[in-house]
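Complex shown without one protein chain; remaining protein chains in place.
Chain nomenclature is as follows: A and B, assigned in order of appearance, with residue numbering initiated at 1 for each chain independently.
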Amino acid sequence: MSLLQIENLSLTIHGADILKQVNLSIAPGEIVAVTGESGSGKSMTALAVMQLLPNGAQTDGAIRLNETDLLGQTEDQMCAMRGAAIGMVFQEPMTALNPVKTIGDQVMETILIHKAMPRPQARTRAEEVLTRVGLPPDRFPLSRFPHELSGGQRQRVVIAMAIALRPKLLIADEPTTALDVTTQAQILDLLKGLVTEFGMGLLMITHDLAVVADMADRIVVMRHGEVVESGATSHLLRHMQHPYTRMLFEASGHQVTLPVPGQPKPLLEVTNVVRDYRLPRKGLFDTPGHHRAVDDVSFTLNRGERLGLVGESGCGKSTLTRAILGLEEVQGGDIRLDGQPVLSGHKANLAVRRKMQVVFQDPYGSFNPRHRVARLISEPFHLLETPPTGSERQDRIAEMLTAVGLSPDDMGKYIHEFSGGQRQRIAIARALIIRPELILFDEAVSALDVSVRAQILDLLVELCEAYDLTYLFISHDLSVVRTITDRVMVMRSGQIVEDGRTDAVFSDPQHQYTKDLINAAPTLPEIGKVVA
Amino acid sequence: MSRNLILGACLSSLVLLAALVSFVWTPYDYAALNIPGKLQPPNAEHWFGTDHFGRDMFSMIMVGARTSIAVALVAVGIGMALGVPLGLAAAARKGSWLDEVIMRGNDLIFAFPSLVIAILITAVFGAGAINAIIAIGIFNIPVFARITRGAALSLWEREFILAARVSGKGAARISVEHILPNVANLLIVQGTIQFSLGILAEAGLSYVGLGAQPPTPSWGRMLADAQTMVSFAPHLALIPGLAIIVTVLGLNLLGDGLRDWLDPRIRVARA
Partner (left out) sequence: MLRYALKRLISLMISLAVASVVIFAVIEVAPGDPASFMLGVNAQEDTLAALRAELGLDGSKVQRYFNWVGGMMVGDFGTSYTYRTPVSQMIADRLWVSLPLALYALTLSTVIAFPVGIYAAARRGKPGDLTVMGATQLGIAVPNFWFAMMLVLIFAINLRWFNAGGFAGWDNGFWTGVHSLTLPAIALALPQAAILARVMRSSLLDILGEDFMRTARAKGLSRRQALWRHGVRNALIPVLTIIGLQFSFLLAGSIIIEQVFYLPGLGRLVFQAISARDLIVVESVVMLLVFAVITVNFLVDLAYAAVDPRLRSRT
C-alpha cells in the first residue's frame, strides 16, 4: 500500500505547461528520488504535494496521501496537514530560517501551531528532535539565533522543524546542494536514519545522480515536466530504457582524455603566499584581529599543465585565485608568472596580466547585461598595447566564437539571449581572445546542468588540443577535477594539504582530509556505462 | 507600458507644457493689477478666477509652474551631479577612509532637513529662490549618494566587474563603463521622485517666505496670500493646491511606472 500516490498530475502556471501527466508513488519507509535537469519540473512536483504552488497555478489529476486527495483539500485542511502529516526541507539553509527568531522558537512553532501538545512538552520535544538531528541543547541551546550556526547546522534545524511531529511523508528539495561534500554526507546519513527510524516516506528532489544512486530505493527521472523513466534503483541502473536517462548518467560521469602535456617548464610560481583579512574590532580600543585565508601556500604550475585545486567552501581557494589574478594584495610571499611578479608595488602589473585570464562560475553574473557579445568578449583587448581594430578585431571575435562552438553572427546579440551553457562558452571565448599563457577556471562548470557540463568539458579538451592551454581549475566537485586535470592540489583552512598527480591522489590519497573528502563524495555507479 | 506610466507622463507633461507656454503666452499679464475685478470665482473670462488684487489666477498658475519646475529641477540636478559621483567613489573604495568620510558626511546632511538649511541660509543671506534651490539641492546630495553607493556595491560583487578588473581596467573606468549604466535606471526613477519632493519642498519654503519672493509668482506664495481669505474665496487656496497635487501625483506615477518599465527582471521576462 502506498503512502503517497501521484496520479496523472498536470500543472500549468499562467497557462504555461509545467507538469504533464506525472505519476509516482511512495510507500512508508521508502526513499524515492526525483531527478532531472533544471526545468524538468521536479521541484514543482514537490511544491504541488505541499500545495504551495505560486500564484496562477492550475492542477489536474490526483495527489493522494493515505487515500486523501490533497488537490481536493481546502486551504485550512492543507494547513493542518503541512508540518504534521507532511514535512518539507528546502535547498537554501542560509535563508530558510527566520533571522529574528531563535531556533528553539522556530522548532517549537511546528508543534504549537498544530496544537499538538502544551508549551512545556513542546519545548521538551523540540530539545529531543534537535538532539536527534545532532544539535544537543547543551551545545546548541534553544536560544541560539540562525546566524550563529553554520549552513549544515541550519539545515539540521530545518530538518528538526520538519520532523518534529513525526510526519508520515518528508519532502526534501535539493537538501544538500548548497552544502559542502562532507556536510552533505552527514545530512544524507541523517535523512536515511530518520526514514528507517520513523518509517517515513521520503520524497527527495535532487539533480545529483550520485546522491540518487546512493540514497534512493526508487528513481523517477523527469524531463520537461514529464516522467521519462522510473523504477527500483538497482533495476533501473542496470536496465535503462530511455535514452535520456542513459544520456544523463553518462554525462554525470563524463570522462575526457586530455592531450599529453609538453616538457615541464615553470609558468606560475607561487611561493609562501599569505593572505590575511582584518576582522572587525571586538572592542573599541582592541587591535583588530586577523583571519588567515591563505596560509603559506607554495606551488609551481608548469607550462602546458592542467592543475586542479579542490577544497570546501571557506578553505581559501577563491582568495588564492584572486591573489594570483592580482586583484588583491598578499601579506607575504610572492606570485610570479613567467618570472615576473603579478603585482608591482600596489599596482597590478599589466604586462603580466596580459598573460592570464579567468572564467567564473556564474554564467548569469559574468557579463554586463548592457553590452553586446562583441564588446563583452573583446574587453581583454584593453590589456594589449595595440588593441586590434576594424576588421582585424571583428575577425578575432568571429574566430573565438567559432572556436567555442558558437556562430560569428552571435556577436551582435545581448547576453540575455543565451542559455547558461552558451554563456559559459562566451566566457571562455573572452578568456581566450588575447591568447593568455594561463587561464583560471573558478568553479566554471559548477552551475551547469550535467549534460551542458559534459559539453563544456569536451570543449575544454578540444581547446587544449588547439591552443595548448595551461590552466588552474578551481572546483569543489571532485569528479570533474578528476577527469579534467593532470595534477591536483587539496586545500584546507588556507593550506595545501596534498599535491600530486590526479590519478595518484584519487586512487591513493595520502592526507587524512583528502581521504575524508573522497569518501564523503557520493560515487556514481559504473552500471550506466556497462549497459551503454 | 502600464497605466501608471501613461497617466503620470500625461499629468507631468501637462504641467511642463503650461510652464513652457507661459514664456510666450499667458491669457493675461500675470502681474497686471485689476482691483475692481478682484476675487472673482472661476468664470469664462478668468478660468481660475482672480486674486485679491484682481490678477488672473490661470496666468499666475502657469508662471508659478515655471518657478516650481525650475527650482525642483535644478535642485535634483545639484543632488545628482554631486551625489552620484560621491556614491560611485564610495562604492569603488568600499571600507576605505574615503567611503567612511562620504557616508558620515551624508549622515550629517540628513540631520539638516531642507527647511532648516533654508532657514540658515535665509538668516544669513536673506530670502530668495536661489536659497530654496540650494537648500533642496543640498538635501538631495546624500539621497543620490546613498542610492548610488548601495546599488554600486552589489554590482561590484558581480563577476562581470571582476572580469573587467582582470582585463586591467581601473576603478574609475569600471565605474563609468560598467557601474553607471547599470544604476542609471534606478537614478532616473529616484530622480523623478526627488523632483516631486522638490516641488513639495519649494511650495513649503515659499509658503513660509523662504522661497521665491514677490513679484515672482509661486504656488506656495499664492497659498500664503490666500490663507486669510480662505473662508470667502476658497478658490484662491484650492487652485494652487490642486496644481501642486497634480504635478506631484503625475511625477510620482511617472516614477512608479518607469520603475516597473525599466526593471530588467520584468524586461527579460518580456524578451
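Following the convention adopted for this analysis, a residue touches a chain if its C-beta (ideal position, glycine included) is under 8 Å from a C-beta of that chain, and two chains touch if they have at least 3 such contacts.
Only a predicted model underlies this, so the values are computations on that prediction, with no experimental measurement involved.
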Touch partners, limited to displayed chains, of the chain removed from view: A, B
Residue touching the undisplayed chain, where the options are A:L97, A:L130 or A:V227: A:L97
Hidden partner chain, touching residue among A:G83, A:P380 or A:P509: A:G83
Absent-chain interface as seen on chain B, which is shown: 104, 107-108, 110-116, 119-124, 196, 200, 203-204, 207-209, 220, 223-224, 226-227, 230-231, 234, 237, 240-241, 244-246, 248-249, 252-253
Contacts of chain A with the absent chain, listed as residue ranges: 50, 52, 75-76, 79-84, 87-88, 90, 92, 95-101, 109-110, 113-114, 145, 147-148, 158, 161-162, 280-284
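Basically, only the chains that are shown with their structure count from here on.
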Mean-CA-position distance for chain B and chain A (Å): 47
Parts of chain B lying in touch with chain A, wherever the complex brings them together: 158-160, 162-169, 178, 181-182, 264, 268, 271
Chain A residues touching chain B - in the complex, by the definition given at the top: 325, 327, 348, 350, 353-354, 356-358, 360-362, 365-370, 379-380, 382-383, 416-417, 427, 430
